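Complex shown without one protein chain; remaining protein chains in place.
We just call them A and B in the order they show up, numbering each chain from 1.
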Amino acid sequence: MIIQKISRVLSNYDNILPLFAGACAILAVVALLSLPLPYFEDQLYPKQIVPGSTLNPYDRGGPPFTRVDIRLQYPENSPTAGYVTAYLTPFSLFLARNTMYMGTTIVAHPGGILDEILYNTRGLDTVVEPTILFISFAIAAYIFHRRED
Amino acid sequence: MNEIGGIPLFYLEFGDIVAYFSPFTLALFLLALVFSVFVIVSRPERQIDIAFGADAFFAKDISLAELRFRRFMAIACGLACMGAMVTGDVFDFTLFVSLVGICNVGIVAAVKNHHVQDAAYQYGLVALAGTVPLFSAAAIVVTTTGSLSMLELASPGAPAVPLIARALLVLGVMGEGMAPFYAAKAEMFRAPGAPYVIMCSLSSLLIFLRVTEVVLLL
Partner (left out) sequence: MAWNEYSFGLLVVFLAALVGFLALARERDDLHKLLLVDLVEVASIAVIALLGTDLAEALILPGLVVGIAELLALSQLFIAKEGIAGVPARGLNIEVVQKSPATVIIPGFLVVYGIILSGFTGGGVAALGLVFYFMSHRFLGDFHVLELASGISWALWVAAFFVFMFAPEFWFLALMGAAVGILLKVITKISLVGVMWGEPQ
């Protein structure tokens, strides 16, 4: 009987999202109750802030085309890790030498620690992510085109 | 390491993300692969509607564009499943599971039927909401242990993963297309085209099997 009732509620797809949201809300409460969680101090890819650097907060050292040491999970799998971190495009090098604003725009230029993580050491994540974007876009484009007929 | 799924037979290294093939993950990987091949070679089934109260029936026609689109989605779903089965990284796993979720929405969203589209929309909202516990779980794992690699986390001496991270991971996978929400998919199964729709259930089953391994491994 109870299973029948549950399946009747579940079979109405309008109830699915409220149920799932309710489950998430309950788990959020559980998370709040379990709270003081430890912070593991010895993290990978630690953040350093170098005050006064034009590349602040992304100054990880190293002139272009040299290697810097970064702390990654499996150094033996990425033999060239560190080159991308140190690389600056000619335009961004010009900005870094002449202005104080390079650090705020470094994520827009090729090179830097974020590109190192995104493209090189954790490249598979970033391959899956444009695939999700690609699939969503394909769905949207298909539904859009279908309205033509 | 903790050998829940057997000793890994070989590793596939992509930088920090290491995919591993243990007997368990390899079996699931092959299942996803075989089914993807079935999807590529098979023709969709045509649904027959019987007209009520009259001696008549008609077959639902599936346009070539719809067939090609749904086949593409089903193959993408198969590839996403294969990735989710073997990846050895918690965040990468959550991304693959989200990809499975959006592919499942795509398989049914292509159908030109108001009920099916409504169900696909509600299901898509759950899949989107499911990314919240998924990513939260991965973030809590890395913050409390300092690593995302399942192999590192399974090795003895690794810091313990909090219970809440595992609970969030399981709930997130449920949101991306899973058992308690299964009944709602009945609406989706009205969509014609057999092998593609079955890809939805198979992928749900596979990610559910895999998440049990992940949770026990951590």
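Assume a residue touches a chain if its C-beta (ideal position, glycine included) is under 8 Å from a C-beta of that chain, and two chains touch if they have at least 3 such contacts.
Note that the structure is a prediction, hence the values are computed from the model and not measured.
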Message: I'd like the shown chains that the missing chain touches, ordered by label.
response: A, B
Task: Consider the whole complex, including the chain that is not shown, and state which of B:Leu26, B:Val39, B:Val142 or B:Val197 touches that chain.
output: B:Val142
- request: Since one chain isn't shown, list which residues of chain B touch it in the complete complex.
  value: 13-15, 91, 95, 98, 102, 105-106, 109, 114, 117-118, 120-121, 124-125, 127-129, 131-136, 138-140, 142-143
Query: Which positions on chain A touch the chain that was left off?
result: 14, 17-19, 21-22, 24-25, 28-29, 31-32, 35-39, 43-47, 78-80, 83-84, 87, 89, 91, 105, 107-111, 113-115, 117-120, 122-137, 139-141, 143-148
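Simple rule for what comes next: only the chains that are shown with their structure count from here on.
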- line: Whole-angstrom distance, CA centroid of chain A to CA centroid of chain B, is 21
Query: Quick one: in the complex, what on chain B touches chain A?
result: 13-18, 65, 69, 72-73, 76, 80, 83, 87, 89, 91-92, 95-96, 98-99, 102-103, 105-106, 109-110, 112, 118-119, 122-123, 125-126, 129-130, 132-133, 140, 142-149, 152, 159, 162-164, 167-168, 171, 174-175, 180-184, 186-187
- request: Could you please specify the touching residues of chain A with respect to chain B in the complex?
  value: 7, 10-14, 16-17, 19-21, 23-24, 27, 30-31, 34, 37-44, 72-74, 77-78, 81, 120-125, 128-129, 131-132, 135-136, 138-139, 142-143, 146
